[in-house]
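In this view, the complex is presented without one of its protein chains, the others remaining in place.
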Amino acid sequence: MTARADIRENGFDHCLDSQTLFRRLLQATARPGTLVDLRPLALTVPPGSLRPACALLLAVLDLEVSLHVVGPEAATIAEYLCFNTGAWNASIENADFILVTAPSAGDIIGRVKRGTLAAPHLGATVIYTPASLVLSADPADPTLALQGPGIAGEARLPVRGMPVEEWDRLESLMDFPLGVDIWLASREGDLAVIPRSTRFRVEG
Amino acid sequence: MGYVAVCGGENAIRSSETLLQFYRRRGETDSIQVQQIVEQMRLAVDRVMAEGSLYDPTLAALAIKQAEGDLVEAAFLVRAYRSTLPRLQTTPLLRTSGMRLIRRISAAFKDVPGGQILGPTRDYTQRLLDFSLLDERGPAPQPPRAALPGDAPEETERVSEYLRREGLLPEPSRDAPVPVDITRAPVSFPMPRSARLQHLARGDEGGMLALAYSSMRGFGNVHPTVAELRVGYLPVRITVPGLPEPVVIGEILATEVELMARGGRGDGDGSDAPQFGLGYGFALGHNDRRAICMAILDRSMMTEQPSAPAEDQEFVLSHIEGIEAQGFTNHWKLPHYVDFQSELDQFRARRAAASASHEEPVAPSIAEVPA
Partner (left out) sequence: MRYTFAFLDEQSKRSVRRALLKAVAIPGYQVPFVSRELPISYGWGTGGIQVTCALLGPNDIVKVIDQGADDSVNALNIKRFFARTADVFTTTLTREATIIQTRHRIPEECLTASQILVLQVPYPEPLRLVEPRETETNRMHAEGDYGRMYVALYEDIVRHGEITLPWQYPTLVNGRYLMSPSPIPRFDNPKLHMAECLFLFGAGREKRVYAIPPHTAVESLAFDDYPFRAESFHGRRCERCGSTDTYLDEVIADVSGRRSHQCSDTAFCLQRQANPAHPRGWGHDLTSVPRKEET
């Protein structure tokens, strides 16, 4: 096996960085809609805007799980992530983790694994890379209203850079306990998680 | 009162460890060398390798020494160590027909091509204590010339192959599913055969013996015949990137049993003519008893309508796992006084209620009635 210096990631400590990022994922999953800062991120290979998403995936992928990437540079990113973790590339129907590098995946998101009643945990994890999760001055930017386990009352999460239609598609995947778990790794470096236990609707 | 004393717990553990060290080495004799255990207690070493699920005679012997001969504890030590080892590769399939035999018998036929080779077995010895071993002196005996493994042929075809050619055993299915690895993926019931076999291969021998025996004695429907039992050295090959052929890195001693049984499901032949079914047993090291039990349980768990414990895969596979069983058995020694206090609360209330109304003895509560 050749060294592949071009895609070998030297800015990621598989022991300590994995642990730090896992704790942030756990925090974000336990408190849906809460913003967790992923920085600083020292990855050397991916472009800055995709570093947060790639760091999360480097932390959780290994040779026991599969990945599918949708969007610009999908093949390159998939190769980078699989090479550095041992995960294998799969079709969108079979993948455990789906990374969407475009603002939306479109209708194909309907084909992801949602789990079964006997094994709901097999539902996939879908990672999006929105532009920002921080409230902007523009009232037209969509905000998600969230309710459910982990949320006291209701939480509000602005999401910039994902079309409203994509949220409709995601909502149609959810039928608790079936569904997918959504990680929003913004290009600015924040993380918010919407697990399938969360009820969401788009406002604004 | 040192059990849960405010500062006594730490000291209690240390004192206990010191005592253990004393008990392990008390007496006037020299420390047992690990190599002595490897050479002169090979069957204990083989059992610990099988249940520890790790082929390394020296480590197994070390575990036996550390555990003062408690083989269940030794297997646990080996399993825990195994957890720390990285998985480098899955080897290509090992062909047991290429086993360098030291023992090979068939109960199905009086004689078989390749011959019946007794090998090193106690089967036909008389179980009389040999008091000369109390004071054994002198050098180890030389290996008898005629029985050197090197004289055996390269490949000895298995008896089951003859039976297959005659149609008495079904051909194995060509598109069998890829084996699962029970140490890598969680497997739930009903388990595929590859998972059942792995559980059996590392199962507690005592548990497997009891269940297999129950099956033979009538709590089940398996009427077995040992088509073949073979013991010998299997070459282990690995693939190396850049080399065209897999490379032999060493040998393991192993025991294999193929057992035929009437009735039950075959292996997918689908024909109407009556056939035998095959039960398969495999053990690291030399262990006839273990491999036979495994083959019997493999067969009995294939029963269409389980009606006895040995036929019920959930019962068999959940309870032959020795490392889990010994841990949970021992855990009853842990403090349970908070739970007990909670039960006392209930119990006293029910007794008070019963005596207040002068009733018959209290009926069992939901927590006492077995499901």
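Order as written gives the chain letters A and B; numbering starts at 1 within each chain.
The rule is short, and it goes like this: a contact is a pair of C-beta atoms (placed from the backbone, for glycine too) under 8 Å apart; a residue touches a chain by one contact, two chains touch by 3 or more.
Worth saying up front: this structure is predicted, and the values here are computed from it rather than measured.
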Item to check | Residue, one of A:Ser49, A:Asn89 or A:Ser197, that touches the chain absent here | outcome: A:Ser197
Item to check | Selected from B:Val159, B:Leu197 or B:Ile323 as touching the chain missing from the view | outcome: B:Ile323
Item to check | Hidden partner chain, residues of chain B it touches | outcome: 3-10, 12-13, 76, 79-80, 82-84, 86-87, 182-186, 188-190, 314, 323-324, 326-331, 334-339, 341-346, 349-350, 352-353, 362-363, 365-367, 371
Checklist entry - Which residue numbers on chain A touch the omitted chain? => result 14-16, 18-20, 22-23, 25-26, 29-31, 59-65, 116-118, 120-121, 123, 125, 148-152, 176-177, 181, 195-197
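In this text, only the chains that are shown with their structure count from here on.
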Next on the checklist: On a C-alpha centroid basis, what's the spacing between chain A and chain B, in Å?
Outcome noted: 43
